[in-house]
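Structure in structure tokens, see below.
The other protein chains are all here in position, but one chain of the complex has been omitted.
The first chain written gets the first letter, and so on, giving A and B; residue counts start at 1 in each chain.
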Amino acid sequence: MAEVQRIEIGKRMSNAVIHGGIVRLAGIVGEPGGDVGQQTKDCLAEIDRLLALAGSDKTRILRAQIWLADINRDFGAMNAVWDAWVPQGHTPARATGEAKLATPEYLVEIIIDAVQT
Amino acid sequence: MAEVQRIEIGKRMSNAVIHGGIVRLAGIVGEPGGDVGQQTKDCLAEIDRLLALAGSDKTRILRAQIWLADINRDFGAMNAVWDAWVPQGHTPARATGEAKLATPEYLVEIIIDAVQT
Partner (left out) sequence: MAEVQRIEIGKRMSNAVIHGGIVRLAGIVGEPGGDVGQQTKDCLAEIDRLLALAGSDKTRILRAQIWLADINRDFGAMNAVWDAWVPQGHTPARATGEAKLATPEYLVEIIIDAVQT
């Protein structure tokens, strides 16, 4: 039976699940209250933290899905933060679409698949 | 050439696709007409059925994406059913966002990646 490792296991979800060298993170959000730029920074810092716990880092991301609560308003501001964070030469397959999130205070959520180093 | 196994193959999609020990399910919905709680129950029962066919079960889920047609109205009621179903200690990486579905009667759709037992 192939091993599944779960990190920060909650009652509803785990923050990271590792199997076969692939790390799947939960949908990560920033702190409610900030604008989309600040929430994207928070979110990417949390992704860095979880990838480190899972034995990976941002140079090893395979796929990113980005959900914005208001894509027309916030696509540019999210991208400015993303572009400064994503490591050149190691950019993932990415898709971005609009989806309202768990509460209206959340403006951005990012879902990451990465490979362990 | 790595083997791909498909289960309940339709003309538009297959209900499950297995490769390398990983089971990917189609987006699963409940029966139209019910409220979101009932549709979530239907949906999770169908996921249990498909995972069993694919040689997996709900303790082996790696990732879940949940799409709600009206997240502001239905997030709590969906979660009540989810929380009673998801096995403690084996919770997946999860992300939930709002997306209108194939027809307005569908209130919830869940997309699962799991590993075979």
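By our rule, contacts are C-beta pairs under 8 Å (C-beta built on N, C-alpha and C of every residue); 3 or more make two chains touch, one makes a residue touch a chain.
Because the structure is a prediction, the values reported are computed rather than measured.
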Problem set entry | Those residues of chain B which, in the complete complex, touch the missing chain | 1-2, 4, 6, 9-17, 19-20, 24-27, 65, 67, 99-102, 104, 109, 111
For this session: Would you write out the residues of chain A that touch the absent chain, in ascending order?
Result: 20-22, 60, 62-65, 67, 71-72, 75, 79, 82-83, 86, 88-99, 113, 115-117
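Rule of thumb we're sticking to: only the chains that are shown with their structure count from here on.
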Problem set entry | Distance from the mean Cα position of chain B to that of chain A, given in whole angstrom | 21
